[in-house]
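A single protein chain has been omitted; all remaining protein chains appear in their positions.
Our next item is chain A:
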Amino acid sequence: MRPFDPRLLRFARSARLLLASGMLIGIVQTAAIVGFAWALAGLVTGFIEGRHAFELRGLIALFAASVVVRALAAWLWELTGLAGAARVRQELRKQVLAAAASLGPDRLRDRSSTELATVAGAGLDSLDGYFARYLPQLLLTGIATPLLVVAMWSADPLSGVIVALALPLIPVFMVLIGLATSAVQRRQWEALQELARAFLEVVGGLATLILHGRQHRQVTRLRAVTHDYRRRTMRVLRVTFLSGFVLELAGSLSVALVAVTAGLRLVDGTMDFLPALFVLVLAPEVFLPVRNVGAQFHASADGMAAAESAFAIIEEAADHRAQSEPGDTDAARVDSLSAAAPAPPGLHVRGLTVQRGDQRIVDAFDMDAARGQVSAIAGESGAGKSTVLDALLGFAPASGLVLLDGAPLTLDRIAWAGQRPQLVAGPIIDNVTLGARRIDTLLVQRCLALTGLAGLPLERTLGPGGSGLSGGQAQRLAVARALYRLLERDLPLLLLDEPSSALDEAAETALISSLRELAAEGRIVVVVAHRESVLRRADAVVRVGALEHV
């Protein structure tokens, strides 16, 4: 991992502000440290030389001021870091959401919805550790360390040289040890994952184990696995902790070296008391930021890994935009018929082909769905029925010809309900009128009645993901939502994917009657179904996978 990812500045502009203010605070804080050390050394030597507090009031004031500035700087570090992290999070979130919108469902299909929600949500929370703790120390290492070395050098060149020599040794040793341990650490991390999994598996599979009477030996097994893990891990840690050891040792030995050389020169009379005390106070401060960077490194690793996933989506969207630059939209991939041809009413699909990777999911699919009819798409499971609908909706990359009343099919002429209900948190009425231009309570009630949900209170609030409904109810509500869009906008085409798979026979019959009613008003209704009871009552059936018309 790189210590700092420049993409953070590119994608999150507020990170620049954060860096700039961080540098400013860093410089002020360093000045306060030097002032503090100078005042303290001056006070101690002053009192030892027999001067009274009143004579030393200037130094006392400098000391107090340095302490206050230092405390203020410490407070500002956290304040700007945390507030800045919150800003950067929101900025990245905005860009991830925009990127997801421009990528569309098809390019996001490799990522689960929970994964995406984590990338734009909880994942970004770990940036707090990065911005509020790691980055300040990294900046301080860059700003304070050289300034403090210069301050030491100007007071006493030899001490300056000692710390300047010791400092670079730290990263050198750490790299050497890092090289020696990185392979070991990877194994350690894997062992850790394995162990976490072992516990999860026993606890999660407990019901299954009990069913087979295998629960009793698990305690012994788990103890053995954990002890084995401890032995392996401790072997690794002995080496891993060496890097911390080197950091501590280099820091404390330099302080010791500064103290001893200064002491010896004081005895010789080749050095003054005041600068000696001054460099002694400063010496530990020089090493503090470097030590803290090491300590905060893993907090930063979590944060950067989170940012990394966000960058991946943002960059993918940018690449996608760059590739499809000159007016080549997804809709254009499905050719439109030349204007010269006659425009037959209804939905006409010719040679619709969907290819993902080297897999052809839908191969030259043809279909004619007339106005006023319920058409069914049938086929074996996995034959690509849902993919046909995805292609019609523009959610799957397709080639071929799709015409609705002679014009290319667009999303704004379709009302659709997918296989999964995809309900959202909020009142029932909000779910039914999703994306609607106007809220018509009577129409909402009619749509609910058409799907057999007449009794459902419109104001009842659903939880996230539409929780609070049974599977069958959720499915009907999704269909009601599609019907509302169909009727409110008076659209020509209704696409339903397995609308009755969770319904019993009576409910299914009622739903199909409703659909036939809607079709009879001159609309095109297309239903993906596998049940014979649905196919029997459709006006036309098209099979996917086989070109047979029934």
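Observations
Following the convention adopted for this analysis, a contact is a pair of C-beta atoms (placed from the backbone, for glycine too) under 8 Å apart; a residue touches a chain by one contact, two chains touch by 3 or more; residues count from 1.
In this text, contacts and distances are computed from a predicted model.
This figure omits one chain of the complex; the name its UniProt record holds, of "Cytochrome bc complex cytochrome b subunit", "Alpha-ketoacid dehydrogenase subunit beta", "ABC transporter ATP-binding protein" or "Thiol reductant ABC exporter subunit CydC", is "Thiol reductant ABC exporter subunit CydC". Here one chain is not drawn; of A:83, A:370 or A:449, the residue touching it is A:83. Among A:264, A:439 or A:520, only A:264 touches the chain left out of the display.
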